[in-house]
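Every protein chain of the complex appears in place save one, which is left out.
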Amino acid sequence: MTAGILSAKAAAICACVAAAHAAAADFPKPLPTDIIPKVETLPAKYPTTWTFLNYASDRIELRNVGSDSREVKAQLQAHDSATLLVPEKRPELYVADTVWSRGTRGTRTDFITVYDTHTLNPIGEIVLPGAKRALIAAVEGLMAFTDDQRMAVVFNFTPASSVTVVDLVKRQVVGEVEIPGCSLVYPSGTRGFSTLCSSGTMLSVRLDANGVVAGRGESKAFNPLDTDPLFTASIVVGGVRYFPSLHGRVQPVDMRGDEVKILPDWPLVSAADQAGNWRPSGWQVVAGDEQKLLYVLMQPNAHEGTHKNPATEVWVYNTATRTRVKRLRLVRPGSSISLTHGAEPLMLVQAGERLDVYEPSGNLVRSLDLPDFRSRMQIEPLR
Amino acid sequence: MTAGILSAKAAAICACVAAAHAAAADFPKPLPTDIIPKVETLPAKYPTTWTFLNYASDRIELRNVGSDSREVKAQLQAHDSATLLVPEKRPELYVADTVWSRGTRGTRTDFITVYDTHTLNPIGEIVLPGAKRALIAAVEGLMAFTDDQRMAVVFNFTPASSVTVVDLVKRQVVGEVEIPGCSLVYPSGTRGFSTLCSSGTMLSVRLDANGVVAGRGESKAFNPLDTDPLFTASIVVGGVRYFPSLHGRVQPVDMRGDEVKILPDWPLVSAADQAGNWRPSGWQVVAGDEQKLLYVLMQPNAHEGTHKNPATEVWVYNTATRTRVKRLRLVRPGSSISLTHGAEPLMLVQAGERLDVYEPSGNLVRSLDLPDFRSRMQIEPLR
Amino acid sequence: MAQFDNLTESVLRSFARHTSRRSIFGMLGGLLAGAAALPLLPVARAGEGDTNSASDPNSGQSAPQGGSNPQDPGDPTKCDYWRYCAVDGSLCACYGGSVNSCPPGTEMSPITWIGTCHNPADQRHYIISYNDCCGGVASGRCSCQNNQGDRPPVRPQNSNEVTWCFDTKSQVYTCTTANILGATNDHK
Partner (left out) sequence: MAQFDNLTESVLRSFARHTSRRSIFGMLGGLLAGAAALPLLPVARAGEGDTNSASDPNSGQSAPQGGSNPQDPGDPTKCDYWRYCAVDGSLCACYGGSVNSCPPGTEMSPITWIGTCHNPADQRHYIISYNDCCGGVASGRCSCQNNQGDRPPVRPQNSNEVTWCFDTKSQVYTCTTANILGATNDHK
């Protein structure tokens, strides 16, 4: 049997050699040899049609959403509740993550990796002490810039709540702030952060240049946790942060000053739309654009327990007039929404294992695959 | 809107309370409270209808293949090319695995975890020095028992080849043996191992009671790597190890003595079957049972490059008469085959994301799901 | 309101009966961080107990494992089993654990989030403690998302997104159990 196969192979070689001589005339030279090793790099400034996609606890993907070639530009590793910060001031990326020395067990290490934006090589690491970083999937508020992106604050939950303050330039931890009964972190003031408290207030902490607490202030109670709590997902539009509520309000908070201003809330659902029982729904439920428009994922026939279900429509609001200006039907129900920051923004909606790319008019431009997408996604477009 | 929802809720409460009073008559007492915390344990001796499924580089699952309830009994973590050894002599399990201190980068650690069979808790760890354990998916031959299961040998590839000798009872590494040009490890002799060499020979190494090399012997060349190489997958039937070849022979090797005996090979494909160009094909391509029958995954119309494709049939051979005694058509093409060791053995075939469970007659009994199965599977039934 | 104060008391007694001092300390620490959250919890959820949520289509299939107790109907490997009204995660019953026990080799977190689910057999509402099992392999089998009473993590003890692995050797999430702490209607 072996001999038979060898003869057949010999015949094939002869045939091939003959064919090769014919075709070699069209291509007189063989293809050049490749250079080994070769590794791609990224441009100094990423285009605004690129976006980071944070697959909770799995990987962070850099995708070109502006091209039909649907390219993955790069990937960053992400394990448990990894969180990405992209500064505008330095050619670096920051990813906070958590690993164990023996896979699912052993010694826990929480750390921020500093990546070079050009090579994506890790160029630094900041180990976060105490193994206390909050592990809550890819949720907004686990980490935030402050002090003009010079520092970052990381939310800890053990289940006691605290915040670790990190100097990103010196690449070191500078302190820890207790925030009992409060959760998540949002940038506020020139050098500080705010956090949502279980009493319905917002606690704001001012830091000094060394990252030490310089003052605290607590807002009035404005978050009715028992009756209509705010989503912790939010978006900044025109300098003001907007939090939708589970039952369909939106709560603006001006966090630019050292003390936050709780602005009047307003309804997302007009009296005329009450019958459909529309409510905000999904994971990253709200987006905004430079025109101060607010985009909210909305679902009809909502009831208790449906607030994380995929939404069927996007309702678009003018934040100045507090009125709905557009109502967009999604081609597929979506859970996370975001808008790119370019001159011609694109609306991105994660819908199951697809990332649907729309024009802000609601016209679907393309649909990208999200293979092995499993749970939650945080979409983080580039500026 | 909020008020409206609250009224509806109040009405629902009233309705429920009324219904509850009616049903409470049938069940006068509420269900008892549960005990917290509670963790399952496994029996001292696992039934032979359970089998370990090694999902290469992902997890190792303990499944009950003998029941229509299709239960997962437990899972062990597995990262890169994890390898399992199940001793009959001690209530322990051994898994060799590889992790990095920062997920996909950082310091590499190769280690054997010792698990308690009853609790599946890790009760010991043996770190393998040198970060040199071979990473070749879930392939047979990465680790083997020797010395009546008192020691284990681990194959290293850097790409220089060597073997690390481990004392499993003392839980420590006792030495390293260079095996230049040879790959993988198979138990041989009373206290030794054999390895397949690129010159077509088998190198056998005898160890002393301390795990130090006591002698070496090299067989004649019997593995024609250029014309018809042996699969490295094998099975021991009646004390003799059988290696199928890519082109359809089977090579028996008696490895019970200190020097291996290369027995005469014989064809798996008779002259009458030559036309179909049947060849062994798959990953774990061969199995055997206590009746000294050999089960080989076979594929028709084979040609160069198809040797890992799923097989459509199982051909069963009597190893004493060297004749085919059965030819079983698979319900789905399969890549890995094994047989359970119970009084009524079952034939297990991994076929894509299913584990098909057959009677040895070829009758399909049930089909288990293998969710998220991606690459290769090593099926390891229990004795 | 007396009804609900009784409820709270009964829940706390239930904790006391079945958890170690250390666990209670940890659990109450978690609960009380959200000031006064617990007493309101059963109120906010009463009447919302019916669970009709579908299981994740990507779940690994498994055959029915129906219990023999007619007062506890349903299949604990399926997402529509009544106790799972607030589960977000993988069901331990598909991994070698059960509705109220962890798979071998994992560890049950004593600190957790709490829901209130309606038992269709005896028509009672039960306070369910969703204890995560930690330190094992999470492979995505039998993933289940129901969000009855789930709230944003401003009160973490009402949030099923938090990895509830505290006071365990490893905080790696594996799967979720659903344990009865007490019946909310059982206050007569």
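Here the chain labels run A, B and C in written order, and each chain numbers its own residues starting at 1.
The working rule: contacts are C-beta pairs under 8 Å (C-beta built on N, C-alpha and C of every residue); 3 or more make two chains touch, one makes a residue touch a chain.
On a predicted model such as this, the values are computed, not experimentally measured, just so you know.
Considering the whole complex, the hidden chain is in touch with A, B. Touching the chain that is not shown, out of B:Val127, B:Ala160, B:Ala209 or B:Val325: B:Ala160 (per the contact rule at the top). Considering A:Lys38, A:Lys220 or A:Arg329, the position touching the chain not shown turns out to be A:Lys38 (whole complex). Although one chain is not drawn, the whole complex shows that of B:Leu53, B:Ile126, B:Leu184 or B:Leu293 it is B:Leu184 that touches it. For the chain missing from the display, the contacting residue among B:Thr232, B:Asn318 or B:Ser367 is B:Thr232, taking the whole complex into account. Checked against the full complex, the candidates B:Ile112, B:Val139 or B:Val173 give a single residue touching the omitted chain, namely B:Val139. Residues touching the missing chain, restricted to subunit B, are 80-81, 98, 100, 104-106, 108, 131, 134-137, 139, 157-161, 180-184, 196-199, 223, 225-226, 229-232, 246, 304-308, 374 (touch as defined at the top).
Think of the hidden chain as still there; on subunit A it touches residues 9, 12-13, 15-17, 19-20, 22-24, 26-27, 30-42, 58-59, 62, 68-78, 115, 119-122, 369, 371-372.
The criterion applied here is as follows: only the chains that are shown with their structure count from here on.
The greatest number of inter-chain C-beta pairs in contact is found between B-C.
Farthest from subunit A, judged by the mean position of CA atoms in each chain, is B.
Distance between subunit B and subunit C, defined via averaged C-alpha coordinates, is recorded as 36 Å. With centres taken as mean Cα positions, subunit B sits 40 Å from subunit A.
Shared interface positions of subunit C, i.e. residues touching 2 or more other chains, are given as 48, 58, 136-137, 140. Shared contact sites, meaning residues of subunit A that touch two or more other chains, fall at 104-105.
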